[in-house]
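Take a look at the following structure, please.
Here the complex is missing a single protein chain, while all its other protein chains stay put.
Right after this comes chain A.
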Amino acid sequence: MTQTSDQAGSAAGTGQDAPGIADELLGFLAARTKSTWEHDQDLFAVGGMSSLFAMQLVVHLEKTYGVTISGADLMLDNFRTVDAMVRLVHKLGGSRASAGATAGE
């Protein structure tokens, strides 16, 4: 029933190489959390992000890279760091092209 306010940005075509995905995720995190993160920093360490934010990351990856994250992949360890999320997207064969849409920023 709720509507997503998903304004398509102009960020398409950044490529789906690992640095491209990592940069996009670091940008997403910076925008959402108003602070900067390292690619290997544990987002959920004490004082870090909440479990509800973890679900935002899942939805973001699914929308942005056209992947479906389920089963054993749906575990917090896959979202702890930007590096882990890049590995997951690669493993699932995700890319911006396969998402067919740009990420809403």
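Operating definition for what follows: a contact is a pair of C-beta atoms (placed from the backbone, for glycine too) under 8 Å apart; a residue touches a chain by one contact, two chains touch by 3 or more; residues count from 1.
Throughout what follows, contacts and distances are computed from a predicted model.
S.K.: One chain is missing here; what is its name in UniProt, given the choices "Phenylacetyl-CoA:acceptor oxidoreductase", "ABC-2 type transport system ATP-binding protein", "Branched-chain amino acid ABC transporter permease" or "3-hydroxyacyl-CoA dehydrogenase"?
M.R.: So, among "Phenylacetyl-CoA:acceptor oxidoreductase", "ABC-2 type transport system ATP-binding protein", "Branched-chain amino acid ABC transporter permease" or "3-hydroxyacyl-CoA dehydrogenase", the name matching the hidden chain's UniProt entry is "3-hydroxyacyl-CoA dehydrogenase".
S.K.: With the missing chain put back, which residues of chain A would touch it? List them for me.
M.R.: Residues 1-5, 32, 34, 47, 50-52, 54-56, 58-60, 74-76, 79, 104 of chain A touch the chain absent from view.
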